[in-house]
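One protein chain omitted, others in place.
Should a chain be cited, it is by its letter among A, B and C, assigned in written order, with residues numbered from 1 in that chain.
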C-alpha cells in the first residue's frame, strides 16, 4: 500500500478549499490517513466552529466504514438497519461530507468536509478527493 | 471585536433571571464568551439540576453553530439533513433556549437557558440577550 | 437541613469577587449545592479560562470529600495514602481553593476559586464562605 503523504493531504486540502471558495461557502476540511488519524486540516474564515469536529468525524467515519458518510444516512434512520450506529466507535457522523480515498483498490485515507449544506459539503469533499485521482 | 465583560454577562444574567421570575418558572441561565467559555451562571431555587449542563451546552452550541439552538431542531429530526448532529463536538443541544450575542455583526458570546418548557426557555434567553442590545 | 439558596450563593460569590478585586487578582468563583451541582459562577475580566473548570471541580471535590481541597494536597503526593485520588469521581482537584460550607454542622454547599496562586485562591474562597457565616 502506498500511504498518503502530507504532500498528498495538502493537495487534497488545497483542492477542497479552492472549491469552497468557488462556491462561496467557508469550510472546515480534514484529511486523515488509513487509520483515521489526522494528516491535515484547515478552517476558512467565517466557517462555523462546530464543523472542526464534524469534518474530522466524517473523515474518520469514512475510514471506519470504508464508505462515504452520505451512504450511511438512510441506514441510520428510525426503523432502518443501523439505527443508532452514530453512537458507536466514539461517535460517528452519518450525513454526507466524508469520502474515503482509495488507491489501487486499497483504502489509504479519507476527506471530511463540514460547514455548508450537506450538498455543499459533498461537493467540496469530492473536489478534494478528485485532486488525488 | 469588543469582548463581553463580566459586567455585560451579569447584565444579561440579571435580565434573564428577572424574566424567569416574571413568568414564574425557575431557570438556569448561562452566559459564555465568543469561544464558548463560561462567564456567568445562576440557578434559581427550584430549577431542575439537569439544566445546569443543558443551559451551558445551549450557549456553547449557539457559539459553535452561530445560530439559536431553536433553529437546529428541524434540521436534526429523523430524515432531516443534520440528523445526529447533537452527537458531535462533545455533545450539542438542538432544542430552543440558546441564542448567540452579536455586536456590530460579530459573534461575541451566547446565552443558554434551561429548566422550563422550550418556549419559556427561549423567552428568558431573548430577555437576557435583549439586555445587551 | 437548610439548603443554600441562589441568594446565599450570590452573597458568597459577591464576597469572593470583592476580595479578588481587593487583592488585584481576577478570579473564577463557583458556588455549588450540597450535591455538588452548580448554583452560581462568575469569571472576572482577565482571569484565565482554565480555571472555569478548576473552580467548579474544587467546589465539587470539597463536597465529595467534605474537606477543603487544600487538605488533600499532602495525601495525594507520590507515596502518600491517596496517591491517584484525583483520577476518581470524574476528576478531582487536590490543591487549595475549594472549601465546604457548613450550617449547623451539616454540609450545605461549597465554594471553589481559581486563577491566582493557591494562596490567593484560598484567601478568596475563605472570604466567600465567611460571607455566609
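Heads up, the rule we're going with is that contacts are C-beta pairs under 8 Å (C-beta built on N, C-alpha and C of every residue); 3 or more make two chains touch, one makes a residue touch a chain.
It should be emphasised that the depicted structure is a prediction, and the values quoted were computed from it without experimental measurement.
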{"item": "Chains shown that the absent chain touches, full complex", "value": "A, B, C"}
{"item": "Option from B:16, B:36 or B:112 whose C-beta touches the chain left out", "value": "B:36"}
{"item": "Absent-chain contact - pick from C:14, C:48, C:107 or C:130", "value": "C:48"}
{"item": "Sites on chain C contacted by the missing partner chain, in the whole complex", "value": "48-50, 52-54, 57, 73, 76-78, 86-87, 91-95, 117-118"}
{"item": "Chain B residues that touch the omitted chain in the full complex", "value": "1, 3, 33-37"}
{"item": "Residues belonging to chain A that touch the chain removed from view", "value": "5-6, 9-10, 35, 37-45, 49, 52"}
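Here, only the chains that are shown with their structure count from here on.
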{"item": "Category of the chain touch graph - line, ring, star, complete, other", "value": "line"}
{"item": "Separation of chain A from chain C, taking each centre as the mean of its C-alpha atoms, in whole Å", "value": "43"}
{"item": "Inter-chain centre distance, chain B versus chain C - centres from mean C-alpha coordinates, in Å", "value": "25"}
{"item": "Mean-CA-position distance for chain B and chain A (Å)", "value": "30"}
{"item": "For chain C, residues contacting two or more additional chains", "value": "none"}
